[in-house]
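Removed from the display is one protein chain of the complex; every other protein chain stays in position.
Here the chain labels run A and B in written order, and each chain numbers its own residues starting at 1.
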Amino acid sequence: MNKLSENLLDKFSMDFLRNQVLKNAYGNDDTVIAGLDPRVLIAWYLFFGVVPWFVQDLPFLLGCFLLVMVTTLLARVAGLVLFLFAVGVFSQTGYLFLATLLFGGDASAVAPLLVLTLKVATISLASVTVFSGLDPDRLSNGLMWYGCPERLSFSISYAYRMLPMLMEEFQNVLLSYRLRGNPPAHDTLLGKVRYLIYQVRIVVESFYPLMLNTAKRSRTTVEALELRGYRYAAADKAVKKIRLSALKVTWNDLLFLALSALWTALAALCAALL
Amino acid sequence: MNAVEIDSLTYTYPGASQPTLNGISLRIEQGDFLAVVGNNGCGKSTLCKVLNGLIPHFITGQFEGAVRVEGQDTLESDVGALARKVGYVYQDFENQIVRPTVLDDASYACLNYALPDYRERGREALRQCGLEGREEEYVWQLSGGQTHLLALAGAVSLRPDVLILDEPIAQLDPMHADRIYEVLRALNEEQGKTIIVIEHHTEYIADYCKHVLLMKDGQVQWLLPTREALQRVEELEACNIFPPQVTQAAHRLRAMGVLPAGAPLPTTVEEGKRAFAALKLHPQGAAPAAERAGETAVSLKQVSLSYRSVKGEPRTIFDGLDLDIRRGERVALIGSNGAGKSTLMKLMVGLLKPKSGTVSLFGANIGEKRAEDLSRQISLVYQNPEEMFIKDSVRADIAYAMQVRGVPDWETRTDALLERFRLTGLQDRDGRLLSGGQMRRGSLAIGVALEPGILLLDEPTANLDIATRREILGVLEDMQDLIQTAVIATHDMQLVCQWAQRIIVLCGGKVVADGSRDEIFARPELAGQVGIRPPEIFTMARALNPDARCYTIDAFTRCFGEA
Partner (left out) sequence: MRTIQKTSATQSQKLMIFVLSMSLYGLATLFTELIPKFQVGLVEFSVEFFLFIPLTLAMLFDPLSAALGAATGELVFSEIMLGQFGGLGELEKFLTVTIGVYLAGRLVKDPRNRTMVGLAAITGTAAQLFMGMVVDVVKVQLAVEDFEAVEGLPESVFATEGFAFLNDLLFSGILFCLLPTLYLVPRLYGKIEPLLGMAPRTAESPVAGLSPKILAGCAVAFLCAVAAELAATAGMSLIDWEAEWAESGTALAIGMVCAAALAVAALLVIRKNSERNVAC
């Protein structure tokens, strides 16, 4: 039993996390979804991320849900993201359900909750498809085309660049604590509580070295960005044009949109007939 | 024409009381390959940041005098315009890379300056820097040396006339270091670029640079052709710069009267062959072979380990590795970047768990021990000392492990350690704000605080200048009574030769050689295979006489010094 829990913890390590995030970003760049034009996908997302909120029709919602489920599968999203999605959706409705019962609601409260679940799930999966399925650079180019501030799209690609390094640094600082620290024994319940408090304290304290080390890094980064013309690019319309000229809507994109439209229309038809 | 002209430049950082650069006047010719040398903190990096306009446009402060790069006054220009004239590669180059894929990063600057052919320029720069065929790779797939080449390519892509590199080979093994310098030489000779390097590996200066600029206390001492510059042994040593070992040896032999008084000193092995041609080898008694007694301290049996990769199959680091380290040994672990040295150390302290096989410590499997208990038996000092500092003062860091374990009289022991590592005066400063050498001493003190039986050091001399490296070597010698068994992973062959009793050569996750220094360095085929290189003085002695085994300058002068 002890062995098992240790194994689980081992699996859920920083290393694993880093790997999953990178895998999610770059490991699936050869899928159908990743090959689509980011602008088309974002437009697609705007539909499936917003419309389900305002529709109460069960068949229609079910249709949308099935569609985004298929696209998520096509995007070959990393396991961790799907897991988070599942936990998120479950905890949202599960808790709401209990709270409603507790405050004197009855079966009539359950139906709207089910609809709500379907809405939440559809919207999350649509965002998972777009934001996990696209590689971050294409995503940020797409966002830029829609007029998002340049700093956001820079932040996205920079974040992916920095994440592996930051995590390694954080991991090393935590390992320093693990090697040199002396956590309380956690056999009894009281010990477990103390152990938890100890862990939390360590994580908080480890941000002291992490902040200083990251500060050192970001100074070089920002100086290098200056040398490499980042600030000039932000002010120069020509750069945006050059960057966006790489985007191209292909027949595949249109086909994807048309298929989605067909499926949605079918769902609407069902909704109308039933 | 001059690439750089500086007239009476004085610069003070904001908030500093003393100027960092003080009355500098300087001319650097176009097409020069210049090495800037000097003590730590003599203003080398500051001078380079003046050239690309970061000072005073980006880093404020008090700036007097005039700096012209390619005829352009830096005060009247902006960083963007200057960046196309001057390329800069930082010492911590990995922070300079901001894009996830190789080609993207190489062409990033060109894109930002709205050059329509940015992709072609990026490709061309990658070709020039020897990264052809890696355009689509992600930056974290590159090795340290390749990352450095990528940072260089990012600078080259703007086609600047001047390239500045701050300590380009500090973290690289000799093979990667050679590649960087070969690329620089090609850029210099074929493209006519002016190249400025801050460098303290004088062997590389002798081989590649045309001129040397010595700086001291924010002032220029002199700028001389390389051969002439390296002759000035005393002046250089006064600034903690150590000329190539061949030059140092010749200097000593000249002082001993073995070489004629006026003779020019050789700076490379080739020159040494001529200069030392008349000398005869007087074999010294071989050093007594170290006895390999003692129980097994660390034992790896059939250890396999692989890292998860972003795409495809996991990357295998070790496959069935067997290794024993006995109590009392001083082991050097060598091999090229990425051979698995750091991974092996992490396995030994239990930070990584093997996929299969066992790692045991004094006969007990470490998988069954708690990490916190292990630390009394084995301790690891990271390559990057900053990550060892987790508290807000050196004192607190050294005391931490003893304090939380309730070691009796931990306070007096902390005092003793501070004294021993000469940190008493610095004990309240934050570790990461100290100088390179002080930081290393601090991390070593932290590593030995619990008096572990086994001490593992990952690259203890990386990023240090030669003088500080000597100092750390002294500290290591001094620690012998504290630590029974020590393992060092390093590229620093002088350290290996002077300190280690046993050398283990790793290549591709396998032990390809294991033995004393004589056994290892007598096999030249190993050098080609794994990218290690014996110290220059060893090569020099072997070039004179294949039977020579001289690992230090002392040994060399002893062997060849008698008339």
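Assorted remarks:
Quick note on the criterion: a residue touches a chain if its C-beta (ideal position, glycine included) is under 8 Å from a C-beta of that chain, and two chains touch if they have at least 3 such contacts.
Here the structure is a predicted model, which is why all the values come from computation and not from measurement.
Annotation for chain B: contacts to the undisplayed chain at residues 8, 13-15, 56, 58-66, 75, 392, 430, 433. Seen across the whole complex, the unshown chain contacts chain A at 17, 21, 24-25, 49-51, 53-57, 77, 80-81, 84-85, 87-88, 91-93, 95-96, 98-100, 102-106, 108-109, 112, 116, 123-124, 127-132, 136, 139, 151-152, 155-156, 158-160, 162-163, 166-167, 170, 200, 204-205, 207-208, 210-212, 214-216, 218-219, 221-223, 225-226, 231, 251-252, 254-255, 258-259, 261-266, 268-269, 271-273.
We take it that only the chains that are shown with their structure count from here on.
The mean-CA centres of chain A and chain B are about 39 angstrom from one another, to the nearest whole unit. By the touch rule above, chain A contacts chain B in their complex via residues 10, 15-16, 19, 22-23, 26-27, 136-137, 157-158, 160-161, 164-165, 169, 172-173, 175-183, 205-206, 208-209, 212-213, 216-218, 220-221, 223-233, 236, 238-239, 242-243.
Residues 52, 54, 58-59, 79-80, 83, 88, 90, 92, 94-101, 104, 108-109, 111-114, 116, 118, 138-140, 154, 307-311, 349, 351, 353, 371-372, 374-375, 379-380, 382, 384, 386-392, 400-401, 404-405, 430, 432, 446, 450 of chain B are the ones touching chain A in the complex.
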